[in-house]
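Pasting a structure below so you can have a look.
Here the complex is missing a single protein chain, while all its other protein chains stay put.
Chain naming follows the written order as A, B, C, D and E, and within any one chain the residues start at number 1.
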C-alpha cells in the first residue's frame, strides 16, 4: 500500500497508516489544555487536531520519535489542514522501518553510481586506497546513504548527505576544470569533507545532534574518523604528507574561522572544495525557501525573512520570456 | 619577431624590443638618487638596473604608460634578474599597439564560441533579444574582449573579463543543474553581471579606474548601461518585470552589502550567479598566489600572507599519490 | 464633518466614520477563534473588540487596505481602549480618498515654498535645469508630496518624504556653511537622494514595498530615475561629468557599504548630505520613541529597547532648569 | 615683521625667522647618516635639507618642540621644496611665544561672540549657571581658546576646539529646530562635550596626549571636570537629576560603545549632539583631504586612501554648472 | 520559623509565609483573563496558580516589589509546581525586611574577613588610605555587602557584588603571581572596579537599574565616586598620578570599547584585573546555566541556547573517571 501524501492529501481523505511522531506539544489556553501531535512520513508532515481535556489520555504514552498507527481524516481549521484522529496507538519500534517515515531523497543508487564512477577514474593509487577505506566499506555506505546533510537546513532528509556530496563533487569538478585544480584530490575532498556528520547526527527518530556532534563538531569528527581508519593499516595506504593534505581539505572546508573551520583553505583544492560546498548548500536553501508556500503571504511575491537564507527574503516572481510552449 | 619572454629570459640574453612602461620610480639613497623603470610586455614584467645621477637624464622624459624601444641585457643583482639598459627611447604612441605589451589571456575566440553557443540555445526570445543588444554589437564585443576583470587581482589581463565571464557561466551552469535554477536566466546574469567594468576600467596604458568607476562603481554602472540600452528600443525588447529580474542579477551579484551589493540575492538565479562569480574569482586568485614564486621564501612550502587571498597563506606542497607516469 | 481623533477619543465616544483597514488578524484561543481589525485614519489607529465565532461572518469579506464605514463606540478592555463595532461595511474604493485615512504630515505647502525658494537661488543654470526636470514636473510633485519617507520608521506618513527632504536640506545648509561645501550642489543632493522611494514604496493602501523596491532598492532606483529623465533631453541639460557628480550624491548617501550604499562618499558635498540625512532620520526616530507612551512601563523613565533606535532605550526625564513660566 | 608663509614661499626666498621644531629625524643610508628637521610656524611646515656627517653637530642639541632662529633659503630637491639652512640656533624658551609658531585658526573673538550670544539666551537659570562655571572663568577661556580639537585629525590647530565647538553648536541648532529638541540643553551639550580635551592634550610644543588623556580618555575626563566644578558649590547650581542629564550628554556623544562612548544616547538632545559632532568632525576631515594636494598624484582627480576619512578616497573634480562669473 | 524552600518544596506542602512579589502578569485567553503572580524569597521563586475572572479582585491591589502574606499549598499543573493560594494580603512595607525575601549569597562575613585581611597587608600607605575611604566606611560596607553583581546575570543576588569582588581578587592574586604584577595595586583594582554598581542598581524591591545607572553606566559612576571621595580630603590621600592609575583600573576593566570600557587596559595590573573579572563572571554564568534544570529538555545532556552564556549551549554530562567513592 502506498504511503499517503501528507503535503497534498485533500480534505476528507481517510488515513489508516503508520506515521512517525515528530513533535509532541502540550498547550494551555486559559484553564483548558490540549495536546497536539505533529506526524510525518517521507512525503511530509501534518498536525493533528488538538486532543482536549481527558482525550489527552489517548496520547499520554506517545513520545517524540515513536511510530503510531493512526486512523483519521483530513480536516481543516481556519483554512489550515489538520488530521482529525479517530484512533491512534504506538507500534512496537521494530515493527516498522522508521526510515520510511522520514523525509528522504528517495532512491540513492544514481548517486552511488556517479560517485563510484568518478572514484574509478582516480589515477593515484594511494588516493584511491584511502577513499576505498570508506567507500568500499559496506557498513560505511549503509550509514552514509541514510545520513541527512543537516538537521533542518539544506538537504535535511534521509540520503541528503549523499545527494549533497554528489552535488558538491559535480560543481567542484567544473570549478576544477576552470582553475586547473587537481580534480582527483578535489573529489577526495568532496567525498571526505562531511564524513564527520555520520557521528554528529542521529536519524533513528527525528533528526538530532549526538553529544559528540555538539562537543566536537562534524569538522573535527571527520578528521578523527580519517585518522582512525588510516592509522591501523600496515603498510600505510598513503604517506603522512598525503594524509595531511586530506586532513587540510576536511578541516578547511568551512572556509573561515567564524564558520567553524579550524584552519582556512591554503591549497587550490581546498579553495575549490569550499566554494563548491557553499554553492550546493546555499542554493539548496534558497530553492527550499522559494518552494515553501508557507513563507509567503498569499498575495505577495516576496517572502518573509527566512533563517535558512540568513534572514534574507526570497522573490518568487518569474517569467517565460516569451518562450514558446514546449520548448 | 617574437616577443621576449620577460618572466623567463636567462641571464645574458640580449633584448631589443618595444616595452611598455608600467612604473617610473625615483628613489633616494642618502644624497644619491636614481630612477628605476618597470617595463612589461604581454609575457610579464622586468625592472631595469637603476639609472644613477646624471644618467637619469636618459629617462627624464619617460612616463608611465609610454612605450619605449629598449636595447639591453638581462643581468642580475643579488640574485634578482634586472635589465641593464644600453639604450632607451620613447616611441610615438601610434607606432605600437600597446595592447600587445599588456598581460593578456591570448586568443579569445574560444571564449566567444562558447558564450555565443550558449546564447544560441536560449529559449526565451525576449531574453535572447536583451542579450543581443550587447552581445551582437560589434563595438561592445571589441571592448568586452579586451577589458580586464580587475586591475590587479583575479584575471587582471587583457581579455580577463571575457575569460572570467566564461568561467562564471560554466560553473553557474553546473550549479543550475544541481539546484534546478533557470539556466537561461543564469546565463543572462553571467553575461551581464560585470558589463559595468567596461566603464569602470581603463586599459589603454596601465590598468586604472575611470572617475566614474570610482564614483559610481561597476555594479551600478552595469545597471545603468542595461537601462540605457533597453530604454530607447521601441517596442521594448522585454517587459518591465523581466528587466527588473535582470537588474536584480546585476545588482545582487556581490552577495552582501558589505561587498558592495546594493541588494542581496532574492532569486535562485541570483544566488547561483553570486556563488559562481565567487568561485571563479577566488580560485583564480589562489592559483595566482600558488603560481607566484615571489610569494615564497626559497625553502618554504608556505607563502607569505597575500592580499589576493585576504591575507591568507598558500601551501604549494603536492603529491602524485603514487600515480604512474603518463596516466 | 471633522475626522475623529483615534489617538485621543474618550471612552463612550460614538464613531460613525470611514476608516482604513490597516490589519486583519485572526486569532485562536483554545477552540475559540476571533477576528480583530486594526482601523486607522490620519489621526492614528485603534483596534476593534474581537469578533467572536459566527460574528466573524460580519467581517469575512474585509481585507487589508479596504475602507470601511463603521458605527461603534469607544470601549475599553483591561485598560486599553478598543472600538466596539455595531455596524461595519466596506465602501467602494472610489467613494473615499484613502489618503485622508493614512497618517499624514498635513499641509505640505510650506515645505514646497521652502524648497522652491532654495531652488530659485541656485546659480548654476545646468544644475537648476536638472532639478527642474523633476521639481517642475507636476506629476512628480503630486507623487513626491504624498510619498512616506519609510514604511514604519522615521517620517512614515503621507508627505513624510517631502518633510524629510526639507529637513535634510535645512540641516545640510548649515553644515555646508560650516565646512564651506558647495551649497547649491548639496541642495541638489538633498532633492535627489531619495527620489527612488517613489518607485520603492506603495501608499495606496497600507504602506508597502513594491517588488522593484525589494529587488533593486531605492538608492539604485533613484539613480536609474535620474538617468531616465536626463538621457532623452537634447541637448543634454548638463555635462556627463556633472551628471556623474549627481549620481555620486544619490549612490553614496547611505555612507557605508553595509548600510546599502554601493559607493562611499568621496566629495565634500556627498559627505555633508550623508550626515544631514542621518541627522534628520535618526533624531526623528528618537523623538518618535520618546513620544510613544506604549514604549514605557507606567512608572519608568526608561523605555524598553526599541528597534527604531537600533535596540537602544530612550529616557524621557527632563527638567525646566528653573526656567520662569512663560519664558 | 610678518611671518614667512612656509606653504607657499617660492624657491630662492630667504628666511630669517624663528621656527618651531616639529620633528627631528635621524636617518641612515648605508654607512652615511644625516639629520633632517621639520620646522613649522602658524602658516605650515617645511623640512630642512639633510645635515650630513659632521654637519650634524650643528643640530646636535636641538630637540622636538624647541624654537630655533634659522637663516636659510628655500631650495628644492627632486621637485620638493626644502629649506637649505645657513645658520640655526635654539632660542630660550621664553623669548618667543611658541603658540605663534603652531597652526592656528587665527582670531577667535568671533567664535566667543557667537557662543556667548547663544549662552545669553538660555532661559533656564540653573543651566546657565552650570555653563558659567566654565565659560565665565577666564582661566578656562584662556585654555579653551587655545586647545586643538584633535592631535592630527580634524581641527588640529590652536583654537580648533573652540571653532569645532561653534560648528557643532550651529549645526545642532538647526537639527534641534527640525526635531524639536530642547535647544538650550543641546547648546549646553555642545559647550561641555569636549571639555575633557583640555586635560587630554598638550599644545605647549607639538600637539601630544597627556598621560591622563591616554589612560582615561577625554570623554571621561570631561565628565570628571564637570563633577569637580559643580560638587564644591553650595548651594548646588543645579539638581542632581539635571547634572545627570548633562553628564549623559558628555558621556554619550561618541554615539556607540565601539567609538569610545561608555553609554549610548538615550535622550533627544544627546542624539542631536552626537550627529552634530559627527557632522562637524567628518566634513572637516573630508575638506582637509580634498584640500591637501599631497594626497593626489599630479594627474589624478582621485586621492590616495586617507586615514583621516577612514581609508576612503576623495574626489576633487568639480563643476561651475554653467554659472555666470561673478554670481 | 525557617523560610520555606521554594525551589524544593514538595507537592502538598502548606505555606504560610511572607513572600516578595517579583512579577505580576495579566494574561488573556480568548475572552477569559487571569492574573499570575511570581513570588519569591531568598531560596528561590514560585508562580501562583492563575487567579481567574472575579478572583482577580483578590490580587487587584498587589504590585511588583510588594511583600505579601500568603497561605497556600504547593500544587502542580501539567507537571510544573505552582502555589495554590488560599489567602493573600499585602503587608506594610516596613513590617518585613524585604532583603530576606530576595536571593542572597547568605552570610557575608567570610568575604569581609578575606578582603580585609588582604587589605591589611598592603604595603603602600597611600594605597591603603584610598581604599580605606570606602572600605572603612560603615555606610559603604552596609550597602556594598547587599548589592547584587548584576540584575539577572552572574551573582544576581544580595551580597553578589561582595562575593564577586572576593572571587575577582582571589583569581587576580594568582594571575599576579604568575605574571609578576603588583598585587597590592591589583587588589585595589578588584576592590574599586565595580563600586559604581552601588549607584547603578536598586535592590529595595526587585533588582532594577537606577536612572543614573542607565544614563551613565556603572563604569563611569565608579570613576566619579572615586573622584568624589578623594577630592575633598586635605591633604590628598594620594598623588594625582596615583589617582590616575586607580581610575585607569576602573575605566578599563571591561577590556574593550565594545564592552563598555571607555579605555582599554594599558598597565599590567589593569590587564590582570580585566581577565580576573571575566573569569569570575563568565564561569559563574556557565555554572548557573548547567545548574538550571529548566534549560534542558528532560532527556538531553545539552541545554538550549542560553543568553547568559552568549547563546551558547551547556553540556551537563560528567564522569567520575573510576574514582573510588569517598576519595
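Throughout what follows, a residue touches a chain if its C-beta (ideal position, glycine included) is under 8 Å from a C-beta of that chain, and two chains touch if they have at least 3 such contacts.
If you're wondering where the values come from, they're calculated on a predicted model, not measured in any experiment.
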| item | value |
| --- | --- |
| Among shown chains, those touching the left-out chain | A, B, D, E |
| Omitted-chain contact residue, chosen from E:49, E:67, E:101 or E:272 | E:272 |
| Candidate in contact with the missing chain, chosen from E:22, E:147 or E:175 | E:175 |
| Hidden partner chain, touching residue among A:211, A:292 or A:320 | A:211 |
| Candidates B:18, B:50 or B:222 - the one touching the absent chain | B:50 |
| Residue numbers in subunit B that touch the chain omitted from display | 29-30, 32, 34, 50, 52, 78, 301-302, 313, 315, 317 |
| For subunit E, the residues touching the chain missing from this view | 123-127, 167, 170-171, 173-175, 177-182, 184-185, 238-239, 241-242, 245, 248, 264-268, 271-272, 275-276, 278-280, 282-284, 286-287, 290, 302, 312-315, 317-324, 327 |
| Residues belonging to subunit A that touch the chain removed from view | 211-212, 214-217, 219-220, 223-224, 227-228, 231-232, 241, 244-245, 247-248, 251, 257-263, 266 |
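By our rule, only the chains that are shown with their structure count from here on.
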| item | value |
| --- | --- |
| Partner chains that subunit A and subunit C have in common | B, E |
| Equivalent interface positions on subunit C and subunit D, same or different at half | same |
| Chain pair equivalent in interface to A-B, over half of contacts matched, among A-C, C-E or C-D | C-D |
| Chain centre separation (subunit B, subunit C; CA means) in Å | 45 |
| Residue list for subunit C, restricted to those that touch at least two other chains | 29-30, 211, 214-215, 241, 245, 248, 266, 302, 313, 315, 317 |
| Those chain pairs that satisfy the touch definition | A-B, A-C, A-E, B-C, B-D, C-D, C-E, D-E |
